[in-house]
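First comes the structure, then the notes that go with it.
The complex appears here without one of its protein chains, the remainder shown in place.
By letter and in written order, the chains are A and B; residue numbering begins at 1 in each of them.
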Amino acid sequence: MKFFIEKLMRVLMILSLLLVFGFVFSIVFTIFSKGWSAMSWDMITKLPGGGFYIGKEGGFLNAIVGSLYIVGASTLLGLLISIPVVFYLNIYLKKKSKLAYVTRLAYDVLFGVPSIVYGAFAFTIMVYLGVKASLLGGIIVVTLLIIPIFVRSMDEVAKEFPREILDATYSLGATRLETIRVVVRQIAPGIATATLLSIGRAIGDAAAVIFTAGYTDSIPTSLSQPVATLPLAVFFQLSSPIAEVQDRAYAAALVLTVIVLILSLLGRYFTNRFSKNKLK
Amino acid sequence: MRINFRTLCDKGAGGMMFILLILSVVLLIAMGIGLWFKAAPVLEGRMLKDLLFSANWKPLKGEFGFLPFVMGTLWITGIAIILALPISLLAATFLTEYARPVIKKYVFPALDILAALPSVIYGVWGTLIIVPWISEELALLFVEYSTGYSALASGIVLGVMILPLLVSLFIELFSAVPNDLREASLGLGATKWQTTHRVVLRKTIPGMIAAVVLAISRAFGETIAVLMVCGNLAQVPNSMFDAVYPIPALIANNYGEMLSLPLYEAALMFAALILFVVVLLFNLASRMVLYRIEKKSN
Partner (left out) sequence: MSLKSSANSIYNQYNEWWESSALRRQVKIFRPDYKFIRKSEESELMVENLNVHIKNNHILKDINLSIPDKKITCIIGPSGCGKSTLLKTFNRLIDSVEGVKLDGKVLIDGEDIIHSGQEITELRRKMGLISQRPCPLPMSIFENIAYGCRIHGIRNRRKLNMIVQHYLKSSGLWEEVKDRLRSPAARLSIGQQQRLCLARSLAVEPQFILADEATSALDPISSKIIEDLFVKLKANYSIIMVTHTLHQALRIADYVVFMYLGEIIEAGDAQQIFNNPQHELTKKYLSGAFS
């Protein structure tokens, strides 16, 4: 009897694993097959033309560039804010510090807060301050959204930071602040992975930017102009009843997927590559 | 002089980093307070009970019954968990207890991809694959007609989305179980599954509950993917083939227009507040449990 159950469970486990692979394959295959046939050079190099939304000429360069603007700026800001936070958590604070516990908890919760809530919250603040949906609004909300991702995944690596290296650095006469160069080198793989993770999340998130960044057919030239983003391009074009416009949604989805897949692969690569200087 | 300057830098930078740290905690509190203030108008003169358990959603008349949305959210979250839990549990067990390293080498990237795909992609996949499948095949077995844009479609999409989270949490939990325990059980002549079932799974029950709660809170707030496949009908669903209208979709769909009606805005903010509070409580509870487990295993 127990051997039968053993066999059964084994089969079920393998089935569930196959199911996971099946989902991945199905999603990627669907996006690729649908998107590839709708893909053309114009799509990624042209702005939407006059009759774009009834199926005429143009592409979604506005969304690609808009996404890159938002992601680039917010990733940079996110790094600038989260590296000091992680550094403080791990170097300045003691291991058993209450503050560190509360902060980690806060970041875990912030990580779990849905992006739509970020969007709604940021929007009310923007209304209060009189800021319209714009590139600036998009950047700020996405930055807020990815900081918890940055902090959590870097902290995961920084927690393992060897005490001996810290002692060695201190005994050369370094202040806590001056150990930052050593710490950053040691957790470089973690920073790289965290960055890729955040970029992936930032580029794919639609719910937070839906009110804060707006949507436009042109590329913004200042921070106060609205900006289009790839996920929203997919979302809006897919809700159109015209088949040609829907096709563009698939093409945009393909672009988004390819970007995310590349980021994910790079993440794996970096984890191995960046550990050159790292001590085991 | 220089040395003093260095110590000063150290202190100064420390102070700045401390402020950053505090700001992040403050952000969380500010979010709660901000949403609360914005939601206050709709709470005035209405009972919380009425808001949550009335099915009358007539914003133009000033009636805000959130029941359809609450039920919609509960339905799809429930379906998602029911689908994802066994799959992730089995997969995680297989990966930690049975699989050779080679298999892990292929599974982890696949999970990475699942976790990395943006929700709008899941939405596209849902509309292209799941929705037609439900309306053309599955639904016909049970009901006469369904558009496919339904609680079930949302649940399936959501279930796939939370799979990677659940699997990675489970793997972390299972790996923390000391090997001695497994060996002791195997040494008594138990089969591998018996060992897994009696020792590993039993020992990690609190952690598993925490992980599931975490996944639920993730599913709660998922917006775009669900919005694309849920049907967006403000009704209390009767079966899983009915269209639903979960809370995040409500906010996303109506936010642009609500500015003309202050009470409507407050109602949507109340919806955001519900999401926030639920996520906050669920996360706090489950993270605290997970921390304790992590501490114990160290």
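Everything that follows uses one rule, which is that a contact is a pair of C-beta atoms (placed from the backbone, for glycine too) under 8 Å apart; a residue touches a chain by one contact, two chains touch by 3 or more.
This is a predicted model, so every value here is computed, not measured.
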| item | value |
| --- | --- |
| Sole residue of A:Ile44, A:Ile125 or A:Ile165 that reaches the chain not shown, by the stated touch rule | A:Ile165 |
| Absent-chain contact - pick from A:Val182, A:Leu196, A:Leu238 or A:Leu256 | A:Val182 |
| Hidden partner interface residues of chain B, rising order | 2-4, 6-7 |
| Contact set of chain A toward the excluded chain (per top definition) | 94-96, 162, 164-175, 178, 181-182, 185-186, 276-280 |
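Here is the rule we go by: only the chains that are shown with their structure count from here on.
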| item | value |
| --- | --- |
| Residues of chain B touching chain A in the complex | 6-7, 9-10, 13-14, 16-18, 20-21, 24-25, 27-28, 31, 34-35, 38, 86-88, 90-91, 93-95, 98, 103, 107, 109-114, 116-125, 127-129, 160, 163, 167, 191-194, 196, 214, 217-218, 220-224, 228, 248, 251-252, 255-256, 268-269, 272, 275-276, 279-280, 282-284, 287-288, 291 |
| Residues of chain A that touch chain B when the two form their complex | 2-3, 5-6, 9-10, 12-17, 19-21, 23-24, 26-28, 30-31, 34, 81, 84-85, 87-89, 92, 99, 101-110, 112-117, 119-121, 123-125, 144, 147, 151, 175-178, 197, 200, 203-207, 210-211, 231, 234-235, 238, 249-250, 253, 256-257, 260-261, 263-265, 267-268 |
